[in-house]
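Removed from the display is one protein chain of the complex; every other protein chain stays in position.
Just so it is clear, A, B and C label the chains in written order, and each chain counts residues from 1 on its own.
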Amino acid sequence: MSGKEPNAIELRDVEKSFGITKVIQTINLKVAQGERHALIGPNGAGKSTTFNLISGYMKPTSGSIQLRGEEIAGLRPFQINRRGLSRSFQVTNVFGNMTVWENLRCAVLWATGQRYAFWKNIDKLPEVRERTARILEDIHLVGRRDVPAGLLTYAEQRALEIGITIAGGANVILLDEPTAGMSHAETERAVSLIRRLTEGRTLLIVEHDMSVVFGLADRISVLVYGQVIASGTPEEIRGNPKVKEAYLGEEAA
Amino acid sequence: MLELIVISTLNGVLYGMLLFLMASGLTVIFSMLGVLNFAHASFYMLGAFFGFQISRWVGFWPALLIAPLLAGAIGAAVERYGLRRVHKNGHVAELLFTFGLAFAIEEIVQIIWGKSPVDFRVPPLLDFPAFTIFSTNYPAFKMFMLLVSVAIFLGLLLALKKTRIGLIVQAALTHPHMVGHLGHNVGRIFMLVFGVGTALAAVAGVIAGPALVTQSNMAGLLGPILFVVVVVGGLGSLPGAFIASLLIGLLQTFAVSMNASLAGLLGPLSPDLAQSWLSDIWNVTIAQIAPIMPYLLLVLVLIFRPMGLLGTRDT
Amino acid sequence: MRDITVSAAPPPPALADKLKFYGIWVGVALILLLLPKILSSGGSLTTFSLIGISIIFALSYNILLGQTGMLSFGHAVYYGLGGFLAIHAINFIVGHKFPIPLPLVPMIGGATGLFFAALIGWVSTQRSGTAFAMISLGLAELVASSALILRSFFGGEAGVSANRTKLLKVFDWNFGPQIQIYYLVAAWTLVAVIAMYALTRTPLGRMCNAVRDNPERVQFVGYDPHVIRYLAFCFAGFFAGIAGALAAINFEIANSAYLGAVQSGTVLFAAYIGGIGFFIGPIVGAIFVTFLSLGLSDVTPVWQLYFGLFFIAVVMFAPGGITGLLMMHRPLLKGGTMLRVLPSYAVALLPTLAMVIGLMLAIESTVHYTVNPSENPHIRAFGIPFNAASPLTWAAALALIVVGFALARLSWRRVGHAWDEALTTARQNGVAA
């Protein structure tokens, strides 16, 4: 494209109500392609709901959501996923009875074009096998390959969660608090993992740990009471009085 | 014709109220425990048989009280020592547990009371025609059944609005996920809800036993219809269960009184088709398909309103 | 890159593993072939044929319950429709003298099962969990009741019969004698089992497992869980149809009982008792339940009660079924600590057995009083004579139950401890859980 590349994600006047309660009041958000974008805000600001709206888990009450210029509002999650957007969950959400290997393999199947094939031996698909092995290697779980996901440690499950999210090769990745509940050392490892794995892709991340946010993000948007009150580079956000008042002020103190 | 309509309406409402007595317990149990109690109709049967046995010893009126209490106690015990144990194995195991229980209860009832209907009689106090309409008697006992079910319905409504447990149950109906956060006495509440739910089914059994039939297959005949009521009304919706109960009660009763068929409507089938399978559909009357009406309704509801009539949630 | 892949991916099966894998299938085929040589009475051949049919049916059911996590109370619909179509097909083929031999007829049953599953499944698989279970129940009741109304197709409660010997002969076999039917069923069983096993190792098969574990997450890796459930449902219907057609060929009759709740319940029992977590589970369950339902009714009139109680016991104490119980011991066996739990098993078995016998004594005595009160109280149950009227019998039953229960509780707790210890040691010995 010669002129302006479309944004990876663009939300225009998106609203979401549950009954009479308006959880999201008119969100406008732009995430450029290749950008690492963090979404921050106090608890209950609507960060997870925003993720749910973008990924198709919920339908917006009104407004438009575009993925690389294409309207996706109201599409089902798998339709959005097939258009190249993948998300992780705040609460670990893996296939508990299946091994790590099988978990990752499930996540690469659609992307490698297997669809609903019932005539192919899954163990004899070289591309699936290679891609799964690469992800397994990437998330450092080779030693735990044949362990059922339900028996992994918490940090390992979080790593697997990220692995599943990126395994399909989506261009736009949404990570919902990937380091929540981790120790300092674990967090550092997770951040470098995220940094490496999202190289060249667009990342939208929700995170509470400010060191992670400021270390990772190119741009930051602040969500308060269902509205984006500021959007900009880390420096701009740091200096924004509105943000300080609403959010960072308390944290910094 | 008018006679038929009046009698059918009365019978339909009565049947619907009986269904609701059971469906209400089933719905509340489902909302709180997340398990559809397959054995619910079995407690209806237990109520009828306990009622029969106790009324032989001490008369019908004490039985009306004791039998549901007894069945409710068994229900509570089932929750405490059975379901709670199975809970950790997941919902499928819970559902299957109640499935096995329904099977076992039917067998035990057969062993104790046999397979033929038992002679459960209407108490002499109510054994007279309440009124005669166009020369058809309407038994007083059926009026009594109607009164009891309406009274319980109102009592239930009151309990839901006014008591603490009622409020918890209401909350559970709308927000099933918060049940887990009830705190340390959640086990007691579950047991109570299960006990009361099964006791309600047993009340239905005691009052239906003498009027209909008290036999070991009564649970098997009613069970599937009960599930239809709950699904058609919308899983977890009490008002939905109420409407669906009445709807199915009236539907089945009125269908019986209709002799219309496609043949009657459109004239007989052309002779060359008379021997084909089409003739079955052509000549069947609405009265003949009355028993499958609830299931047809279920299919229609699922196609056009998958949540159920008043349902709000998915599962 | 190549190196990473090789080290990270599971190694391809070694030759020995491959040999073992194919050896099992060949072994099974040989056993099926030789079985009638060892036991050749008409009754045991009928029993084997029924077991084969019920294996296919139970495995097809497990595509739903075990593989995809869909609890169906109406799987017999597809079994029954397959059976009916097979019977009609035989009559049609005979009537029109088509050159189609009997061994191909099960395909017609399979196609029928597939057709109706494809038709009905789209609506019913839209939801999973309890809603799906209830819908399957309602649909089953609807079809079973309709079968009695659509008389010219379903033949009323008497059903439709056919003569399987009038079709085109294969190798001079007319499929009259039971032995030929046995081989027909055995061949189809082998083929169907292999096919269903292969299905579990395809992309679709694995995605079924994923849907079972977490239907929500499946949507976020690009799959529509509804489509997966629907396809699984179609396969289950297809194999159920084959099983139904084989049953119809075996009995030469199809009637509405094929479609009914009892049939649906039996397959659920078989799959669950065998163990839905393992491919082999429903096979074990099918064999076990077929034997029970054929044999148990001869030794006690209240066999259904025992059946129900047994099922409840499995749900409560062994949710993995028989296979699950056996598989639990694999790590111990590999870790070499199996011997440590055996003594505690022996200790626990005694009071448990006592309790079970007490329970059975009480049940049989009660049955005597309620069913045959006028008869001689010296009765037999399971071939063992006792006096149902004697207070001694009742006291013994009561004592066995109470003492047995108390001791069983204690001793099973000990089994639990011994088990934990053994497992820990086994893990230390280097066996993965």
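Side notes on the structure shown:
Following the convention adopted for this analysis, contacts are C-beta pairs under 8 Å (C-beta built on N, C-alpha and C of every residue); 3 or more make two chains touch, one makes a residue touch a chain.
Just so it is clear, contacts and distances are computed from a predicted model.
In the listed set "Branched-chain amino acid transport system substrate-binding protein", "Hydrogenase-4 component E", "NADH-quinone oxidoreductase subunit K" or "Proton-conducting membrane transporter", the entry agreeing with the UniProt name of the missing subunit chain is "Branched-chain amino acid transport system substrate-binding protein".
All shown chains touched by the missing chain in the whole complex, by label: B, C.
Across B:G90, B:G114 or B:G155, the single residue that touches the chain missing here is B:G114.
Of the options B:A104, B:A199, B:M218 or B:V232, the residue whose C-beta touches the omitted chain is B:M218. One of C:W303, C:Y345 or C:F405 touches the chain omitted from the figure, and that residue is C:W303.
One chain of the complex is left out; on chain C, the residues touching it are 39, 41-44, 46-47, 50, 145, 148-149, 156-159, 161, 163, 165, 176-178, 247, 251-253, 255, 257-258, 262, 294-295, 297-304, 371-372, 374-376, 379-383.
As for the chain not pictured, it touches chain B at residues 1, 3-4, 7-8, 11, 15, 114-117, 119, 121, 129, 132, 135-139, 211-213, 215-218, 221-222, 253, 256-257, 285, 287-288, 290-291.
Keep this in mind: only the chains that are shown with their structure count from here on.
Common neighbours of chain B and chain C: there are none. In this assembly, A is the chain whose CA centroid lies farthest from the centroid of chain C. In whole angstrom, the spacing between the mean C-alpha positions of chain B and chain C is 31.
Centre-to-centre, using mean CA coordinates, chain A is 43 Å away from chain C. Chain A and chain B have CA centres that are 47 Å apart. Counting partner chains per residue, chain C has no residue touching two or more of them. Considering their complex, residues 55-56, 76-78, 81-82, 86-87, 89, 93-98, 101-102, 105-107, 109-111, 114-123, 125, 128-130, 132-134, 136-137, 142, 145-147, 151, 164-165, 167-168 of chain A touch chain C.
Those residues of chain C whose C-beta lies close enough to touch chain A in the complex are 1, 4-5, 7-10, 198-199, 201-207, 209-210, 212-214, 216-224, 227-228, 231, 235, 432-433. Chain C meets chain B in the complex at residues 65, 69, 71, 123-124, 126-131, 133-135, 137-139, 141-142, 145-146, 149-153, 261, 265, 268, 272, 302, 304-305, 307-309, 311-312, 315-316, 319, 363, 366-367, 370-371.
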